[in-house]
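Missing here is one protein chain; the remaining ones are kept as they sit in the complex.
A, B and C are the chain letters, set down in written order, and residue numbers restart from 1 in every chain.
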Amino acid sequence: MSLDRPRQLELFSRMLRIRKFEEALIAHHPVGHLSIGQEAAIAGACIALRDDDYVTGTHRSHGHPIGKGADIAPLMAEIFGKKTGICKGLGGSMHLTDTTKGLIGESAIVGGGLPLATGAALSAQTRGTDQVSLCFFGDGAANQGTFGESLNMASIWKLPVIFFCENNGYAVTTSVAKSHGQPDIARRGDGYAIPGVIVDGQDAEAVYEATREAVERARSGGGPTLIEAKTYRFGEHAHSLAIPISYRSDEEINHYKTERDPVTLYRAVLAARGLGADVEAIEADVDRIMDEAVQFARESPEPELQDMLDCMFSNPINYPPRFEGLTEDA
Amino acid sequence: MSLDRPRQLELFSRMLRIRKFEEALIAHHPVGHLSIGQEAAIAGACIALRDDDYVTGTHRSHGHPIGKGADIAPLMAEIFGKKTGICKGLGGSMHLTDTTKGLIGESAIVGGGLPLATGAALSAQTRGTDQVSLCFFGDGAANQGTFGESLNMASIWKLPVIFFCENNGYAVTTSVAKSHGQPDIARRGDGYAIPGVIVDGQDAEAVYEATREAVERARSGGGPTLIEAKTYRFGEHAHSLAIPISYRSDEEINHYKTERDPVTLYRAVLAARGLGADVEAIEADVDRIMDEAVQFARESPEPELQDMLDCMFSNPINYPPRFEGLTEDA
Amino acid sequence: MRNSTRKMTYLQAINEAQREEMHRDERVMMIGEDIAVYGAQALFEEFDEKRLRNAPISEGSFTGVAIGAALTGLRPIVDLTNASFIYLASDQIINQAAKLRFMTGGQLKVPVVIRACSYYGNGTAAQHADRPWPFFMNVPGLKVVAPATATDAKGLLKSAIRDDDPVLMFEEINLWGKREEVPVDEDFLIPIGKADIKREGSDVTIVTIAGCLHASLAAAEALAKDGVEAEVVDLRTLVPFDREAVLTSVAKTGRLVIVDNSHKVGSVASEIAAVVAEEGFDSLRKPIQRVATPSVQIPYNRTLEKQLYPTKERIADAVRAIL
Partner (left out) sequence: MRNSTRKMTYLQAINEAQREEMHRDERVMMIGEDIAVYGAQALFEEFDEKRLRNAPISEGSFTGVAIGAALTGLRPIVDLTNASFIYLASDQIINQAAKLRFMTGGQLKVPVVIRACSYYGNGTAAQHADRPWPFFMNVPGLKVVAPATATDAKGLLKSAIRDDDPVLMFEEINLWGKREEVPVDEDFLIPIGKADIKREGSDVTIVTIAGCLHASLAAAEALAKDGVEAEVVDLRTLVPFDREAVLTSVAKTGRLVIVDNSHKVGSVASEIAAVVAEEGFDSLRKPIQRVATPSVQIPYNRTLEKQLYPTKERIADAVRAIL
């Protein structure tokens, strides 16, 4: 079934929250790997999931919790490095993880999340729940050994996992054309008997549709799916990262910004469906959320050494060790 | 072009040497992972190579140097752990490596040889030689992350490498059916735009043909090929390894031993071509070689501690360190 | 029941621990290659195959799969079989298992146990003969145990399975066959982080790591004949190790010999020596001695291999050198 109107608006709202969250960062705390340009791929996939479905993500981590519906303020505070951050200021921009929304870690080790998502699916299957697991990974991550290893295990055990590739065409300065034997990552699924689907990552509802199908297959015991969303990052690999070489053309960048902006495109779709007023209400609402989040983050306290120590072990044993000199420093 | 008669006889001779080498081991020094049953796949691939082409192998290492034409006695002495062994008795059964025949290491770390072979191909390409590199690996190794990583690099750089899978259906007790998303490893090539070829691994000349084509492609700059030879190991995973479970049927084993023995099959082919007399001469010759090799290995001295230390570094620096206590022990 | 015991081997004790914990807690499961071949075959009759995952040869990712399962409600035991394969899993162990709880501000737990066994004397050669316990010592967030007896193996493995943090357990193949009376009580546990004085003595402290306990006890008996009473401290847990037990013993004896099967440079023995040189310096009467494996790879030839590891003789000599 296709998205009903409230869900369409929620999808747009999540996309817009990703966009505005990162615009707020650029304005107030410019750091990190931004997802601007990839909002439809992220939110379109997440909207097909339940709150209790699992998600793993990447260093480009801001969009995933927002797409999954996490509260904004603790995410903002995290990037500001504050104690009120979702990870107490210990994880930061590459690790925005809200477990209450099913996120189980954003891996800044490229490719590191693939086995974790596969393991979450194995866990759901073993515990006999009908949860599914969705793994966000980049085109570059598809060249990490964990990719083939994880797809193969998901296939032999028919695990309820969706491998969702945000193919934005580049890994830092390295294009897919120069780093992949052939450009379609979805085509790698066949070697493991996993259906591979290519979808327009700038079309929010197309992404939703592809993901919904994969989720249904997973929940009903049909096993994994590999989805490749062709998308694009509008900004540099990481905000304010100096890149000494030119690796993509201004034409290309401008084309995406002007013709293929997922937020603009979906806004137009909804407006054409007569939802313009709701969209404007959402826009006002999202602006307010971001302002409040920035203020919350600004005013929050920094974490202390003890917070760090408290997060090291679930069952501390002789920890923290006095001899480490840490407590003297503290 | 197909094999001329002298090469046909050489191919048979190499297959028989592998078989008799391991029968001699069973009789006189029963250790290791035997290649009996896989001789056509190994020798058929190697006969398509030049002496200066590179080969990497696996823990099931006996067949590869023999297939590449290495002298038998130093290989036998190695397995006996002697100083006259090809690796001075330091490497042993899983590492039979004769660099004079282009072998650059047999990896007992499953999947470990895939990047090494890819690197040898990169080296040949960078140095501007027309050497090629052939990587023997098992069906189980295809599930190691290095498989996809190596195929991908070989593809993007069009490296002169042949990925040659000895698919004997099992990894210890784990069948391909239970450990691979789908049973044809060759089908994984397409994801990297690498041609994937399946060949009957019990048919020596079919294996030669497939490999010859791949070698021509590689030498002429056409890039890598993935060859999957369907074969079978007649013995247990490792000689005298106790396996508490049954994982393959006696029918299956007997079928291969009686109907699909590559040595018997190729012997019949050659006999039918009127080469029976040459074949018998080879058989006598090979028996003599093995007897001499066993005697040589038996009578050879054991390596000493100093031999070990001498093989640690090419440019030793403060080595061996006195404090290690080793020289006291020596 | 409480205090009754049964004679079993180290490997049987490990499998008993796994069996008991799988019965006790349905979240406990196993993953590894050909696990049936490595002693777990009996479990297949008692438990759903879903809890016994025969993995493809993908150490990096099946370890990651176990970590992902641990994050989401299971308590997996990973059997890496040969310890020389652990490097393939080291990224998942170090960058994920050890860091995920910290990086998420304590939102996640990582109750995973990772078993790995070191091989000796079988001519398996350099790629199958590592003793990599020092490798993980430097990583905050991991616990590392290395039991030397069947009883300690059972008790420590059960503690590891019940622990909510990642625990690595290192075994040695020549320990698997050692038999002794082992408590059958299903709640018998050996605490992580506690050393065990396996022999009391006042003249010298011998700290032993993993399987070196047995050669160390033999050396102590030999020394006793010469009237030298060695105290043998079995570390059992390598990280965090029981510094109090070591320092207390050294305070009593003033002499320290540390025995470790791994290579000497950068070993667990080095860490213990460093801690004592910092914290126990004033009670040290003689130089510390490390008895370990020299910096050379493990050869196929068994005659050569035998000479590399600590022996009763080398341990006794090290003690005599500081009397």
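Assume contacts are C-beta pairs under 8 Å (C-beta built on N, C-alpha and C of every residue); 3 or more make two chains touch, one makes a residue touch a chain.
These numbers come from a predicted model, not from an experiment.
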| item | value |
| --- | --- |
| Shown chains that the omitted chain touches within the full complex | A, B, C |
| Touching residue (missing chain; options A:Gly57, A:Pro74, A:Pro115 or A:Gly145) | A:Gly145 |
| Of A:Leu3, A:Met94, A:Ala210 or A:Ile282, the residue in touch with the unshown chain | A:Met94 |
| Which residue of A:Val31, A:Ile198 or A:Ala271 touches the chain not shown here | A:Val31 |
| Absent-chain interface as seen on chain C, which is shown | 60, 84-85, 87-88, 90-91, 94-95, 98-99, 102-103, 125-127, 130, 132, 134-135, 137-141, 239, 262-263, 265-271, 273-274, 276-279, 281-282, 284, 286-290, 295-297, 299 |
| Hidden partner chain, residues of chain B it touches | 54, 56, 85-91, 95, 97-99, 104-105, 107, 109, 112, 114-127, 133, 145-146, 149-150, 152-153, 156-157, 307-308, 310-315, 317-319, 321, 323 |
| Touching residues (missing chain, whole complex) on chain A | 31, 78, 81-82, 87, 89-95, 107-112, 140-141, 143-145, 171-174, 178-180, 243-245, 302-305, 308-309, 312, 319-321, 324-326, 329-330 |
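Here is the rule we go by: only the chains that are shown with their structure count from here on.
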| item | value |
| --- | --- |
| Pair of chains joined by more contacts [C-beta pairs], A-C or B-C | A-C |
| Label of the chain whose CA centroid is most distant from the centroid of chain C | A |
| Distance between chain centroids, defined by C-alpha means - chain A, chain B (Å) | 44 |
| Cα-centroid distance, chain B relative to chain C, in whole angstrom | 36 |
| Chain B residues counted as touching two or more neighbouring chains | 143-145, 178-180 |
| Residues of chain C engaged with two or more neighbouring chains | 55-56, 58, 60-61 |
